[in-house]
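One protein chain omitted, others in place.
For subunit A:
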Amino acid sequence: MKNQKDMKTKSVETALNSEEPKEQKPQQQEVESNSDSSYEVFSGDDSSEDVGSSEESDSAESGSSGDEDFVNEGDSDGLENSGREDDGSEISDAHEGVEESDSSEDEVAPRNTVGDVPLIWYKDEPHIGYDIKGKKLKKKEKEDALGSFLSRVDDSNNWRKIYDEYNDEEVELKKDEIRLIRRLLKGKAPHPDFDPYAPYVDWFKYEDAKHPLSNAPEPKRRFIPSKWESKKVVEYIRAIRKGWIKFDKPKEEPHFSLLWADDSGLTEKANHLAYIPAPKPKLPGHDESYNPSPEYIPTQEEISSYQLLNEEDRPKFIPRSFTTLRSITTYENAFKDCFERCLDLYLCPRVRKKRLNIDPDSLLPKLPSRKDLKPYPVTCYIEYRGHKDAVTSISTEASGQWIASGSTDGTVRIWEIETGRCLRNWEVGEAVHSVAWNPSSEHPILAVSLGPDVLLLNTGLGNEEQQTKVKELLHVETPTATHESGERTSIVSWLRDDKYEGIRLRHFKTVSSVEWHRKGDYFSTVMPAGESRAIHIHRLSEKFSQRLPFKLHGLPVSSTFHPTRSHFFIATKKTIRVYDLLGERKLIKKLDTGFREVSSMAVHPAGDNLIVGSKEGKMCWFDTDLSSAPYKVLRCHPKDITNVAFHRSYPLFASCSDDCTAYIFHGMVYSDLNQNPLIVPLEILRGHTSSNGRGVLDCKFHPRQPWLFTAGADSVIRLHCH
């Protein structure tokens, strides 16, 4: 019964695929076995409607109970078909019989094609479905229940009739079909030909293997799906549904790559970190074309001009135009270029230079604007003219009314600052090295060094009382040497100078500079050629000279008194030494300038800072509290610095040089020890003209105003005002 149904469904399919060739049979049979269970369900549904089908449902159940065998059989069918045909000859016979029944059913009237849908959908319809051409299949006229009963009673074969609801027809079971059902009901194999005790077929033949590992039959588990696998599959399905497993999209491989692109990106991929790709040769451009545009082709003049160029600057390739690609001549440098390229690839060391990307402006220190640092000298308004030769030295009077100057023309002059008038003029007859005004306003005395002498001159300024004092000071008994020890007199002798009404201190060597102590009683003189006795300190009130009791290291250049303490600065060619004159009388500090030759030195009015100018045009600022090395080195002048100066009250300092300029700097020293001095270059003062290779020889600040005096080799003194 069930088989018949199977056949029916199968016949439907064969009807659909009627044109398919016979080789596809095994597939069809597989379909048959698979579709089996679905049909069972279907028939189960219908059982309530048909009385006679109760048996069938039973038989169907029994059929399902014997399902395993059946499946086995089906599988064996499939295997047989895929493998060998000759072995299963009887089975294939049986199949043929089945096929015959199919074909017999094909002759039956058109079949319904609605498919596996609940037939209740067509219950109220006049048709039961559609044939394959799409025409409606009309329901047969239903006989009334009495008529049908009567006809069934009349019909002796009624018991073997079944109503096929699907196709709306009565089917009469044949004898062999009934026999089949009976066998099924008995629990036997449906086909009488089926031999349940058939000899075992060894599916796996070990023809090649002499000693098979096992002769055990193939276990069943080989043929059934694994329970664990299915569990695993279910697990995966759940995971996929819940989104626990995500499938990565396959990475899109770029279709195109830049053939000539820089290889730098590859360095990341390279295994070793230091890998540097070789530089790519330059790409050919339009001018390398065999027929470049005329603007690329150099003219004859240009080509001839290339010849004038240096070998290395000459262009390597001169574009030329050819009518065809064929007519291009050999490139004469081909081997050379190739060789060079190889050399480059092979020998050129490729080093990764780590270049810091720093804005150079950010490295410059933040300096305040020049405008905020006013006042400072800017323009020259007054010139003091009168000297005949280079003015070597100038000195301002303490009140700021007068300025003294000494010149190589052998004169010392005093000028009125305000008007530029020359007040006094002493003809000293010898080139003046240095002038220094006594810093005390009560003693208007001028110290002048000329040759081996130092003259102390009475300027004649100041009121009567001051004048009498000065005259007393400058009065020396004629035989000065008598009461002094022999050694001292041999060094310095205090002589009366009647011509200038002053004192003449005669040294044994040329005196280069004179410096006063702030109180105006002591002054020091420097004789660079004096060796161990090069520096002397003189006391005006006692007319007494003494040698500096310290050993000198090198040629002394300049000496200065500390502005507040009893310290003494000595500049030699390379170093500055600070000595304590009172108390312990020893070296306090040694400042190393690092210059080849120091030319001048100036001490900040607070005493802790000093500037040193050198003959190589550099100036350095020492903060003695900070270190013995320069705090700042200012490289400003192209020529020798001749002098440096601090302003007494304004935070200014200046340097003057043989390049005829004077530089003005802002030099602020803070009382806070943690704050370094602030140095800002402010102004370059020009105006002097060079004479005999010398420029500006001296610069001094006005004691009270932010003005700078510069003395030039062009015999002019200039006053620069703010």
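Just so we're on the same page, a contact is a pair of C-beta atoms (placed from the backbone, for glycine too) under 8 Å apart; a residue touches a chain by one contact, two chains touch by 3 or more; residues count from 1.
One rule holds in what follows: contacts and distances are computed from a predicted model.
**Student:** Could you check which of "AP complex subunit sigma", "Ribosome biogenesis protein WDR12 homolog", "Dolichyl-phosphate-mannose--protein mannosyltransferase" or "Propionyl-CoA carboxylase beta chain, mitochondrial" matches the UniProt name for the chain that's left out?
**Tutor:** The record names the chain that does not appear here as "Ribosome biogenesis protein WDR12 homolog".
**Student:** Pick from A:Ser399, A:Asn425 or A:Ser627: which residue touches the chain that isn't shown?
**Tutor:** Once the missing chain is taken into account, the touching residue is A:Ser399.
**Student:** Of the residues A:Ser226, A:Thr419, A:Ser627 or A:Gln675, I need the one that contacts the missing chain.
**Tutor:** A:Thr419
**Student:** Among A:Pro118, A:Pro375, A:Pro549 or A:Pro681, single out the residue that touches the unshown chain.
**Tutor:** A:Pro375
**Student:** Which parts of subunit A face the unshown chain closely enough to count as touching?
**Tutor:** So the residues of subunit A touching the unseen chain are 375, 381-382, 399-401, 418-421, 463-464, 704-705, 707, 721-722.
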